[in-house]
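Left out: one protein chain. Kept in place: all the others.
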Amino acid sequence: MGLFSALRVSASGLTAQRTRLDTIASNLANATTTRTPEGGPYRRREVVFTPQAEGAEPGAESGVTVTEIREDARQPQMVYDPAHPDANPDGYVAMPNVSVLEEMVDLISASRAYEANVTAMNVEKGMMQKALDIGRG
Amino acid sequence: MTIQPISDSIGSIGSIGSVGGGTQGSSDPVASFADTLKGALEEVNKLEQTGDEQARLLAEGKAKDLHQVMLSLEESKTAVQLLVQTRNKVLEAYQEIIKTQV
Partner (left out) sequence: MALRNDLTTQVLTRSLDAAALRQRVAARNIANLETPGYHRQEVLFEDQLAAVLEAPSEGPASPELPQAILQDDPAPGRADGNNVSVDREMAELSENALRYDALLRSVAARGAILQTVITEGRK
């Protein structure tokens, strides 16, 4: 339970949300990638958040952490496009299982959560500043 | 009519004198003032140590709450101020007594 524990907790939230934003950006950038080193189309990725393990003292000083970036198990979308270089003999192309709409919704949610953490951080900073002003003037 | 009250007041003055003599005889009240002063000094010292300890914890990064640190420091500051002010008062009283023409 350190002096800056609340700031550290908020910082962990910022890191986690930033990782999520990066993942969303990667999903959006690869929304039409049909070839990957592992073979097949790009697979949508998502982050897994877990509450950070608490310290020795039970309390509120632990934040959040990204434990895993896992691939979405959903099947690729089959799109009919015989002219596509990756089309199968039937003329269908396996497109990534990324839904742009879904990613955009996620993007808004992540950026809102990021801002919430920034606000929490600023509030804590303001409170510490007020405490420092004790006995001044 | 007026004689009675005068004798009464003389009597009461006498009793005050005897009380004064009593206090001069036993050193109890004097000792208790010294004790009070000593106790106050110890308390101020303790407060200062608490403030020091909090400041050290802050430097070590072990302080829990900023307001606790600041309140401790503020408290030790006020305690020392009170002590210095008391010392000034006592010195003033002493000077006053020294200057008294006998």
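Here the chain labels run A and B in written order, and each chain numbers its own residues starting at 1.
One rule holds in what follows: contacts are C-beta pairs under 8 Å (C-beta built on N, C-alpha and C of every residue); 3 or more make two chains touch, one makes a residue touch a chain.
Note that the structure is predicted; figures quoted are calculated from it, not measured.
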Per the touch definition above, residue among A:25, A:78, A:104 or A:134 touching the missing chain: A:134
Positions on chain A where the hidden chain makes contact: 5-7, 9-10, 12-13, 16-17, 20, 49-51, 58-64, 109-110, 112-113, 116-117, 119-121, 123-124, 126-127, 130-131, 133-135
Residues of chain B (touch criterion as defined above) contacting the omitted chain: 43, 46-47, 65, 67-68, 71, 74-75, 78-79, 81-82, 85
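Here is the rule we go by: only the chains that are shown with their structure count from here on.
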Mean-CA-position distance for chain B and chain A (Å): 64
Complex contact set, residues of chain B against chain A: 58, 61-67, 70-71, 73-74, 77
Touching residues on chain A, where the partner in the complex is chain B: 1-3, 128, 131-132, 134-135
